[in-house]
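Before anything else, here's the structure in question.
For this view, one protein chain was removed and the others were kept in their places.
A and B label the chains in the order they appear, each numbered from 1.
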Amino acid sequence: MIIQLIVTGISLGVVYGLIGMGMVLIFRAVGIVNFAQGDFLMLGAFICFAFNQKMGMPIWLSFAITAVLIGLSGIVFQYITYWPLRNAQDKAIIVSTLGASIALREMTKLVWGSTPQTIDPLKGGIVKIAGAFLQWQYVIIIIFAALLMSLVYFLLEKTLLGNIMQATAQDKYAASLMGIPIAVAIALTFFISMLITGAGGVMLAPIFFITNTMGVLAGVKAFAAVVIGGFGSVQGAIIGGLLIGLIEVFAGTYISTTYKDTVVFAVLIISLLVRPQGLFGEKIAEKA
Amino acid sequence: MGRINRKNLVLLFLGVLVLALLINLPNTSSIYMVRVLNMTMITYLAVLSLYVVFGMAGQSSFAQCGLMGIGAYITANVSTRWGYPPILGMAASMLGTALFAFIIGFALFRLRRFYFSFSTIALMTILNGIFANWTKGTGGPVGMGNLVQFSVGNFIFNTEAKYYYLILGFSIAASIIIWKLFRSPLGRSFMAVRDNETAASCMGVNILLTKNIAFAISGLLCGLAGSLFAFLSGYISATSFALPQSQLYLVVIMIGGSSSPIGALIGSILINLLPEWLRFLKDYMMLIYGVGIMGLMIVLPEGLVGGGKDLYAKLIKWKRSRADAEQGL
Partner (left out) sequence: MQNSSNGKEAVLTLNKVCKNFGGVVAAKDISFELYPGEVFGLIGPNGAGKTTLINLITGIYKVDGGTIVLNGHDITRAPAHTRARRGITRTFQHPHLLNRCDIETNIYLGVDLARKNKMLNSHDHKKLLDELLEVAGLRLNMRDGIDKLAYGQQKLLEVVRAILTRPSVLLLDEPAAGLNQREMDHIVALVDIALKMNSAVLMIEHRMDLVMSICNRITVLNFGNQIASGKPAEIQDNPVVIEAYLGRKRGAKNS
């Protein structure tokens, strides 16, 4: 029993971590918090639903196409909400992403209706690991999310592309002087961020129902993961995500199903009070 | 004070005219339309609360609808479940919500900027979880129905029009108080915190306490809005006090412009009346808001009021330069 809970918690956690990672990438690149991140998760789930259930494509193919499509939509999103406002106040950009969030939710409702939908899990059936019977899909989610995370991490840390993106994130002006096309680097950041978020949506879809509001709570939880982990830290987002996933599952089992989200957010507020800079965040320097 | 010049006279005249129009409105409108107007004014009160904490003090809160919920449930419990006079329920809502905001503020305002914003999302989610599940205090998922009407002594507010005058009175009173706040030491300390925390603290402003007071005042307004909502609709449930509604309030104030209460008013009117005028677009309304706010942020980042002011300034400048040119000729 306990192993099942842990595996379920971790699998939820890695997905939250994945979305959180997407948020961190955008935050590091352009310094804004994207309030529509969760809605791209929802969009991913719906698009995969369209390919898988409506058009009858196999789940893996739907998954791949969806991820790329969501990534591309991230670029479009960036050109609408961020690029025209890049010199405006932060609050204008935040509200603009909020507008995008509302628009995406309504658009999906108009296209796919408001009845909850489901898709196939990435892999069905049961597997026996260490004497415990586990659902394959949870195991697959963990493996796959971990794979995606390492891939993004490798891309950021070890490749030229990653260096370009990081240089842009650190100092746009200096980067532009060095001949880095900032617009491309930022577009690329949004592409990757949304791609992993959309993938997260496809992974979560078989566990929760697909509705046009599924992204709200998942997005907020991913942000909670980012905050607990320390804002701007990729490792922090992953660890924070795991914590949130585990707390959610254990609170749901041992405290109360109805209050599991309440517990999650209570933990967030407490952690903010105890350690506002998060687990991996640097202490905000006195001399700013 | 008391300067009487042409501009003030015109303003006074306009004010009286608008007031007369507002007082006459229920006589010329359908009951349904009066209901829409009532909801508009309740939205306005909630958005006005956001003007205090966000427009003046610069703290973007996503918890306003949760605070409104607290107000509504306090009213429902005090007036209906425990049977105290409605006016006591309303007072308890306002004070209780303000007190709650003040106390929770000490925790939340240890965080700054978007850290604070997201902690208010967490607060909103927690509150909504409690509203939806605490069967005893909030009726849980079914909510609380058959709420008593508002009454003062023997006078019962049992028609839509009576509520209209009640809510109108509160809205005008709240507007005047907030308007006065703008030129008061407290209001100045709010704006100082918004614009420059370092400068504010060097000018003797206690940052944490000031933010708390702003949040408490916004709580007071939310409590009032929630209480009025409970009396007016007679039924409340958790779905009325959820995160998307809170987000909408933030959008409303940004559409109108967060630099003055007039922005809150214009935003509230647009968000409530537009769906009535554009009935055929009803299903698309939220989508239009979503896309609209994105477009608006690009064109008018300071909202309609800010944009209007800019336009006015440009117009004056253009007129002057034209006058100068004519003189030159």
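Basically, a contact is a pair of C-beta atoms (placed from the backbone, for glycine too) under 8 Å apart; a residue touches a chain by one contact, two chains touch by 3 or more.
It should be emphasised that the depicted structure is a prediction, and the values quoted were computed from it without experimental measurement.
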Q.
Touch as defined at the start, partner being the missing chain; which of B:L50, B:C65, B:A192 or B:M286 qualifies?
A. B:A192
(Q) Among B:I103, B:I172, B:M203 or B:L315, which one touches the chain that has been omitted from the display? (A) B:M203
Q: In the full complex, which bits of chain B touch the chain not displayed? Write them out.
A: 183, 185, 188-189, 191-192, 194-196, 198-199, 201-207, 259
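Keep this in mind: only the chains that are shown with their structure count from here on.
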Q.
Quick check: how many Å separate the C-alpha centres of chain A and chain B?
A. 32
Q: Give every residue of chain B touching chain A within the complex, in rising order.
A: 60, 107-108, 110-111, 113-115, 117-119, 121-123, 125-126, 129-130, 132-133, 243-244, 247-248, 250-251, 254, 283-284, 286-287, 289-294, 297-298, 301
(Q) Give the list of chain A residues in touch with chain B in this complex. (A) 33, 35, 80-81, 84-85, 88-96, 98-107, 110, 213, 216-217, 220, 223-224, 227, 231, 256, 258-259, 261-262, 265-266, 268-269, 272-273, 276
